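Removed: one protein chain of the complex. Kept in place: all other protein chains.
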Amino acid sequence: MSKYNKVFAYVALTIIGIIMVFPFLWMISTSLKTGVDIYSPSIIPKSVTLNNYARVIEDSNFLVWFKNSFVVAGITTVSVLCFDTLVGYTFAKLPFRGKNFLFIIVLSTLMIPTEMLIIPWYMMSNTLGWINTYWSLLFPGLTSAFGIFMMRQFFMGVPDDILEAGRIDGLSEFGIFLRTAMPMVKPAMSALGIFTFLGNWNAFLWPVIAVDKPDIYTLPVGLALFSGESYNQWDLVMAAASLATIPVLIVFFFFQKQIIEGIHMTGLKA
Amino acid sequence: MKLSIKGRQSMWAYIFISAPMLFFLCIRIYPALYAFNVSLHKWDLLSKNKPFVFLDNFMDLFHDQVFKASLINTGKYILFAVPIGLALSLGIAMLLNSITKGASVYRMVVFIPYVTSIVAVSWVWRWMFMKQGGLINNVIGLFGISRQPFLDSTSQAIYVVISNIIWQALGFYTIIFLAGLKQVPKTYYEAAMIDGASPWQKFKNITIPLLNPTIVYLSVMATIQTLQVFTQVFNITSGGQGIAGGPLNSTVSVVLYIYQLAFVNYKMGYASAATVVLFIIILTISLFQMKVLDKKYDN
């Protein structure tokens, strides 16, 4: 690639990067502001204070909510990685009757907005005594059609002869999946892991209905306490929201390399 | 009875999917059928009575101006957010693909919007697009463009929301595109270089065809997600204290309307009817897109 092109790429990416981070930086900057300064349309604080962070951590149950969110997002991510990978593989590589029909059923579950599932979920949880438990926060996210669809696409890129070789070697069907196929889609699994973790980390609509004790709130539910009838404590919202992005960025940082590097082995293949 | 290889494989297939399918049945499909059933009833969420009204809710929807507006708006969200979002992220992914030094930092930067709290960033958006003294108006003022009302305009508000949707989704799309690009063998490009192909020819004849599965996959997902856009509209246009949906319903999306019907007006039957209509629309579009996708796999 020519030097000229490279310079162009860096300049373009830097401009795009600035646009992409700017609102994020504004959020951080607001979290460092104090008093009416938070309402000035300027990104540079008049004076910098960590007071908002201190208040969020000391005056609210922030650390407990943080932990709850981490547990919920962590468990759902592991569960999704196990189930969605296996189901995605089955849809991609194993022959069985009713496959297309079942796959469309799975996909169609993506087409009902979560908003409409809340009432049936609540009734179910209420009858079964799940309300106010970790389980009630967890159960809707244990598998996701989004992940099944994604893994199906990636497994389709795995050549059949590799799996056949496993069969000839006498591996069981599960063994073929685990030893032969899965290692080839690890990058996709990393991506799925990030997106699942993030989705559950940010989930709000269901958790706010499912639990009613502050010590079992997840982070987004806890953050909602900073919004009131007549005004929102934006300084605290911004501080808490900034803190909330840290773990996700860390998760991303650890997984991203794997997504990018390993993917060319398999990936989405025509 | 001895099973053939195929028979054995399909037995294992059923075993593999049984637990998750059971789960789907209880957690997703049963509630969906429940909503379908409710759509045939008139149900005030607080009330114990759910009289059966057959298709009355659907007839009402047919005459509902707000529902009509929400369908048109959702169409706009799809038409703008999906193609622009995908095109931009493909461009960014190609740029990211062409550099090595500092690539991980740039990747992180592009991904940041995707992890930022929507509530927090919606507030920032309102400040940026403020009519008087907002950042965007100050910037376009430098180019001699007069102040725009943005969120206070029935014609512009929806594009402010769309800009936020695109901004936030870019990280997700870019990462997937990047993954797709990495699999295009470098030798293809080298061969094209020897043939003296222009960058545009390379893009058109190599990148696009080889990326096709990724593009189709992303368009299916992006369409399904954008058809259900809710959070951004809700947070940006409610102004913290108002009623979401923009001036004169100019930004209200179908799911936002469903949400308001169900949880503000407590008209659960009516909201369910709107859900059924939305479901049919999404299913139709997705099946159409999947058909395109499946065709690619046959080749």
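Letters are used for the chains, namely A and B, taken in the order the chains are written, and counting of residues starts over at 1 for each.
Keep in mind that, in the parts below, contacts are C-beta pairs under 8 Å (C-beta built on N, C-alpha and C of every residue); 3 or more make two chains touch, one makes a residue touch a chain.
Just so it is clear, contacts and distances are computed from a predicted model.
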Select, from "ATP-binding cassette domain-containing protein", "Multicomponent Na+:H+ antiporter subunit D", "Cation/acetate symporter" or "ABC-type sugar transport system, periplasmic component", the UniProt-recorded name of the complex's unshown chain. "ABC-type sugar transport system, periplasmic component"
Which residue, A:N5, A:N100, A:N126 or A:S172, contacts the hidden chain when the whole complex is considered? A:N126
Of B:W127, B:Y217 or B:F279, the residue touching the omitted chain is B:W127
For chain B, residues in touch with the removed chain: 7, 10-11, 14, 18, 21-22, 25-26, 30, 44-48, 126-127, 130-133, 147, 151-154, 239-243, 247-249, 260, 263-266, 268
In terms of residues, what is the contact footprint of the unshown chain on chain A? 35-36, 39-40, 96-98, 118-119, 122-123, 126-129, 131, 208-209, 212-213, 221, 224-225, 227-231
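Criterion: only the chains that are shown with their structure count from here on.
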Please report how many Å separate the Cα centroid of chain A from that of chain B, as a whole number. 15
Touching chain B in the complex: which residues of chain A? 1, 5-6, 9-10, 12-13, 16-17, 20-21, 23-24, 26-27, 30, 41, 83-84, 86-87, 89-91, 94-97, 99, 102, 104-113, 115-117, 119-121, 124, 139-140, 142-143, 145-146, 148-150, 153, 156, 167, 173-174, 177, 187-188, 191, 195, 198, 202, 220, 223, 227, 230-232, 234, 237-238, 241-242, 244-245, 248-249, 252-253, 256-257, 259-261, 263-264, 266-270
Residues of chain B that touch chain A when the two form their complex: 5-6, 8-10, 12-14, 16-17, 19-21, 23-24, 26-32, 34-35, 45, 92, 95-96, 98-99, 104, 106-121, 123-125, 127-128, 130, 133-135, 167, 170-172, 175-176, 178-180, 182-183, 209-210, 212-214, 217, 220-221, 224, 228, 230, 240-241, 255, 258-259, 262-263, 268, 271-272, 275, 278-279, 282-283, 286-287, 290, 296-297, 299
